[in-house]
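Below is one structure. I have some questions about it.
Shown here: the complex without one of its protein chains, the others still in place.
All chains are identified by letter, namely A, B and C, in their written order; residue positions are counted from 1 within each chain.
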Amino acid sequence: MKDKIMPPLVLTMICVVVCGLLVMAYNATYVDNTGVLTDDMKAGCKEIFGEGSYEIMLDPDAEEKTPVTFDAEGVNSIITDKENKTCLIEITEDGYSKGGLHLLVGINSEGAIEGIYFLSIGETPGLGTKVQNDSFLGQFKGFNTETDENSIDNVTAATFSSKGMKSACKKAVKLYDEHKEEIFNG
Amino acid sequence: MSYILILIGCVFVNNVVLSQFMGICPFLGVSKQMKSSVGMGAAVIFVMICATAITYPVYRLLEKFGIEYLKTVAFILVIAMFVQLVEIVMKKMMPPLYKALGVYLPLITTNCAVLGVTIGNIDNGYNFAQSLTNALGTGLAFTLALLLFSGVRSRIENCDFPETFKGVPATLIAASIVSLSFMGFSGII
Amino acid sequence: MADKHSNWYEFTKGLIKQNPTLVTLLGMCPTLAVTTMAKNGIGMGLATTFVLVCSNLVISLLKNVIPKAVRLPCFIVVIAGFVTLIEFLMKGYIPELYDSLGVFLSLITVNCIILGRAEAFASKNKILPSILDGLGMGLGFTLSLFCMGSVREILGTGSWMGITIPVISENPMTVFIMPAGGFFVLGCLIALVNKIAKKKPPQEISCSSCPNAAMCKGQCRDEKEACE
Partner (left out) sequence: MEYLVPIAIFAALGILAGVLLTAASKVFAVKTDERTEAVSEALPQVNCGACGFSGCSDYADAIVNKGAECNLCKPGGESAAKKIAAIMGVEVTAAEPEVAFVRCSGDCNHTPHKYDYDGVQSCAACNRFYDGSKLCTSGCLGYGDCVSVCPQGAISIVDRIAKIDKAKCIGCGLCANACPNNLIAVRKISQPVDICCSSRDVGRVTRSICPSGCIGCKLCEKNCEAGAIKVENNHAVIDYEKCTGCGKCAEVCKVHAVRKIM
């Protein structure tokens, strides 16, 4: 009889203990930063536009902090700087790997891209990560809704990542164009 | 995405062994002979499809309670249980099949491709039918690579290599050439 | 397996003599996938070492408690627990390494080395030898990942741990970053180890290092290939 009860008991005990430890560890390390302007984002904003009072646009009627995204696909949040009319859009896009590009696209008052800051990159190291060099990012300066994206040439051997970058910028600029008024006086 | 696209994507574009690098340990160990490769391939396809079928509801259960971060532990527990169950049942019900495939079943629990597929299904956000197709595609890709490779390997055994390159190093270099050729498919999807 | 080896032997055997990747040919998946950069290689190696040491410790503690019927699931749950733990720690404190390792961090659970050492060694020996064995194997694994990573990074991108190397960085051979390069570099490394160790190339992998030796009891040997 003993060897009928022991195995499931031992297995369940181990599962319970492991799961308990993991939940504790998870609560200890997980920090919920939806709708919070992390200092990494602040550093990004400063790098693109320099000093400014940046805050994240929060949905007024939702009770806890859900960032406004006008449910555009891939957009995580929108950061605005009311005085000098600049806006940054935090967007996640798939390059070669799923959700590999997590960027902050800075758009100036004329609706063109001022600069791009990488919050995180999950592309193939050595190949996909080359989209971070200034030679490629420089081409995006002044990118707005009219510019044709084929004018920007891709990074060699990183076609997927470059395509991901272009589609992310196009989405950001389009979103800014449609919702410009709400962003600034909303 | 239509199912054919997923299938082609799995088998040719990002072949689970040659470009995603999953399941290399059994791939090198078992592909010495055509017979064992077929056995291993069939066992892998079967386990992958059933594992996906089981892990999908488990993930929905975890998601409902918001504890997706425990998905790895839950998945691997379910897969290990399933493989051991299949082995016991097969030993009793189908002894000849067990004699041919049985020995490969325990190897499949430590096969990265099986857990890789289940996690891949979650990352790509496939629904149930799509994840089953993805599992079938990856299983076929694994078997294709295995068969392709047992052919290459039996040629390698006979030709004259320098002493240190005999055996596994020669196989790895052949694998790099095959994976180079598979990169040709990378543009079609 | 519980022959009277000195503890020092337990530790050093994992480094060169039974180096998990280059000699017993276990844990190949992360070795090929993650070593596009030396930094990632070390990251993955240390993560695996952490999981290997802790799981060896816990399994050698529980070895008499776990009944035979549910042995494999128990081992795997313990290992998966530690892997998820290291996942949280990495996501919290070293996020960019977490991103670049990607799915392979959670694939450490099915890494053949860990289950192999757990089944072949930890479940049969006392605690201290198991920990030393885990540490030795882990560091051996990190060593081989580091070599793989640096070779591929130097040839593939012309930089090494951030330092750009003048000549190669103008026209790097990006094939080494791609999967094909991974297989090739690993093949040459194993050949190099064979040359240095001057022994017969590892045609036959003994059952002692195979994670499933207990269950398969050498049956797969009748087809005369490695019981991997």
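Just so it is clear, contacts are C-beta pairs under 8 Å (C-beta built on N, C-alpha and C of every residue); 3 or more make two chains touch, one makes a residue touch a chain.
What you see is a predicted model, and the numbers here were worked out from it, not measured in a lab.
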Chains in view touching the one left out: A, B, C
Selected residue (touches chain absent from view) among B:Leu85, B:Ala129 or B:Ile177: B:Leu85
Contact partner of the left-out chain, one of B:Val30, B:Leu70, B:Leu148 or B:Ile173: B:Leu70
Residues in chain B touching the chain absent from view: 58, 61-62, 65, 67, 70, 73-74, 77-78, 80-81, 84-85, 88-89, 91-93, 95, 158-160
Chain A residues that touch the omitted chain in the full complex: 3-4, 7-16, 18-20, 22-24
Touching residues on chain C - with respect to the absent chain: 69-70, 73, 77, 217-219, 221-222
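Going forward, only the chains that are shown with their structure count from here on.
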More contacts between chains, A-B or B-C: B-C
Intercentroid distance (Cα basis), chain B paired with chain A, Å: 33
Mean-CA-position distance for chain C and chain B (Å): 19
Per-residue overlap in chain A, given as positions that touch at least 2 other chains: 15, 18-19, 22, 26, 30
Overlap residues in chain C, where contacts from two or more other chains coincide: 73, 77, 80-81, 84, 88, 178
Residues of chain A defined as touching chain B within the complex: 15, 18-19, 22-23, 26, 30, 98
Sites on chain B touched by chain C in the complex: 18-26, 28-30, 32-33, 35-36, 69-70, 72-73, 76-77, 80-81, 84, 87, 102-104, 106-107, 109-112, 114-116, 119-120, 123, 163-173, 175-177, 179-180, 183
Touch list for chain C against partner chain A, complex: 36-37, 40, 62, 65-67, 69-70, 73-74, 77-78, 80-81, 84-85, 88-89, 91-93, 95-96, 99-100, 102, 153, 156-157, 174, 177-178
